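A single protein chain has been omitted; all remaining protein chains appear in their positions.
In order of appearance the chains are A and B, and numbering begins at 1 in each one.
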Amino acid sequence: MLMTASTKTAPIVLSVRGLTKSYGNDVHALRGIDTDVQEGEFLVILGPSGAGKSTLMRCLNRLVEPTEGKIFHRDQEVTGKRRDLRALRRQFGMVFQQFNLVKRLSVLTNVLTGRLAYRSTWRSLFYNFSQEDKRIAIECLARVNLDHKAFQRADTLSGGEQQRVAIARALAQQPSIILADEPVASLDPKIARQVLTYLKQVSRELGITVLCNLHQVEYTREFAERIIGMSRGKVVFEGTAADLDDEVLHRIYYRDPDEEEDQGR
Amino acid sequence: MNSVTFESAVDAALQREVEVRRRRHLKLAGWALLAAAALWYSAAQIKLSPAALVSGIPFMWDFITRLFPPDLSYLAVLGDATIETVQIAIWGTLLAILMSIPLSFLGARNTTPHIVVFHLTRLLLNALRAINELVFALIFVSAVGLGPFAGVLAVALHATGMLAKFCAEEIEGVDKGQVEAQIATGASRMQVILFGVTPQIIPQFIGYAIYRLDVSIRSATVLGLVGAGGLGFSLIQTMKLFKYHQTATCILVIFLLVLVSDWICGRLRRKVI
Partner (left out) sequence: MAIDYQSRAQSVLDELAQRQTWRFRHIVYIALAAAFLVWCADGVDLRPAEVTRAIPIIADYFGRMAPPKWGFVETIWQPAVETLYVALWGNVLATFVGLPLGLLAASTVTRSGVLRNGAMAVLNVLRSISELIWAILFVAAVGLGPFPGALALGMNYGGILGRLYAEAIENVDKGPIEAMEATGASRLQVILFAVFPQALPQFVTYNLYWFEVGVRSATVLGMVGAGGIGFELITAIRLFEWREVGLILLFILGMVTIIDFASTFIRSRLY
């Protein structure tokens, strides 16, 4: 109860209005998404694979260009001019299913790439970073408890450790939002819980909002402060873990949202 | 009822199989016939025949006997030419590496600034690849005079084409996830290339550059035939003077040089990859 009360008063950090994404005329990945994200919450986007979760996330930092609709980050329009894109992307840290660390670089250099958007291209030409950047990167590594592996090559780490490095890289951007796209889909359950725990704990400490795509209901129940359920490119549920009953799960995983609309009429 | 339909289905499948096989055999026979005809025709065109080969054997034998024994005293003279051959190959490859770094990024679909630049770069690379070192060497000898300098330029141009095309294809094949992660941090295009693309291709690039050095040494041994320095020059000179024992020494040295470079480059490559 207390939690819902606090989230209600929190300001809105991200709002999405009428977002659609189509590929050609036939494939509609997103079909009119409207939602608001509150400052500091841990929001899980739940849905089966192919529901459009990943596309939604990539539209938020414009790795994918939305077809229609608007996205606002605080007062700034994300879907505005491309010129401001670099500064905007800085605000969105991203964590991927496949970790996407640059395998041949050291752990520390990987985290330092989170600082790239703050520095000019010429300064980074010879892989040199400022002392301040290094300090930030190592602190982020310490937050996920991997500072002792800073000088190892990224591909020598286990999957769970690589994902923690990826979280550190996202933190190094000093973002206001972290987008985690199926962060634990390639990890076994014990490690997955550990990674999600780090993600939640660190974002709490630093007051970062987290949007996390998941397809496993159990992790969602365990970690989510608020849940958005997606099915076939539409939002079919918004609520907390307590509201996540069998009927809702059936709606997310089995029912075609179009059919439902037809019945509604 | 069920078994009847099952059997007839098997029969139909067997029949289809026979038909498919016959059609495939016919097709194969057709291609084989076509290939044989092409080979037959081209053999006639270049006057290639087993008879010519057999009648040539005595001449070949005569020639080989004249090569033996190699004149080992000539080895001392070949020292400088051998060093020069290696030097040509090293600088040719080094210049090629320097030139192919920008060209390979311009010639890869995912890093090129513009599609027109991509096509122009690929055209240039194809031209450099298509034209043999020896052709370049001939032109450069005319332009800048006899000597190893023309050889270096020739090796460099041809190796640039090879190296840059290989590297461009590696760039196009990089793991897209690692690149996407860099874009998502808000890195600029150049930073994405530096931190997302380059680390992925470096081992393959170095490995291929070492292979190219090996090939360049092999090429540099014959550049002298057109006056562009190295061992080939001694080879052709001794032949023109009918000093066949010395020619044999040249061939021996070339053989050993290539063998050694092959061995060293092979070891280096295994170390890198």
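Observations on the structure shown:
Definition applied: contacts are C-beta pairs under 8 Å (C-beta built on N, C-alpha and C of every residue); 3 or more make two chains touch, one makes a residue touch a chain.
Here the structure is a predicted model, which is why all the values come from computation and not from measurement.
Contact with the chain not shown here comes from a single listed residue; of A:Ile12, A:Ala87, A:Leu125 or A:Ala142, that residue is A:Ala142.
Listed residues A:Lys70, A:Arg86, A:Lys134 or A:Arg221: the one in touch with the omitted chain is A:Lys134.
One of B:Leu78, B:Val222 or B:Cys265 touches the chain omitted from the figure, and that residue is B:Val222. Of the listed residues B:Leu14, B:Ile83 or B:Ile273, the one in contact with the hidden chain in the full complex is B:Ile83. Although one chain is not displayed, its contacts with subunit A can still be listed: residues 108, 131, 134-135, 138-139, 141-143, 147, 150-151, 205.
Looking at subunit B, the residues touching the absent chain are 38-39, 42-43, 45-48, 52-53, 56, 59-60, 62-63, 83-84, 86-88, 90-91, 94, 126-127, 129-132, 134-135, 138-140, 142-144, 147-149, 151-153, 218-219, 221-222, 225-226, 229, 232, 235-236, 239, 251, 254-255, 258-259, 262.
Heads up, the rule we're going with is that only the chains that are shown with their structure count from here on.
If you average the CA atoms of subunit A and of subunit B, the two centres end up 47 Å from each other. Of all residues in subunit B, only 175, 177-178, 180-188, 190-191, 194-196, 199-200, 202-203 touch subunit A in the complex they form. Subunit A makes touch with subunit B in their complex at residues 61, 63, 85-90, 92-94, 96, 98, 100-105, 109, 113-114, 116-117, 121, 124-125, 127, 166, 169, 173.
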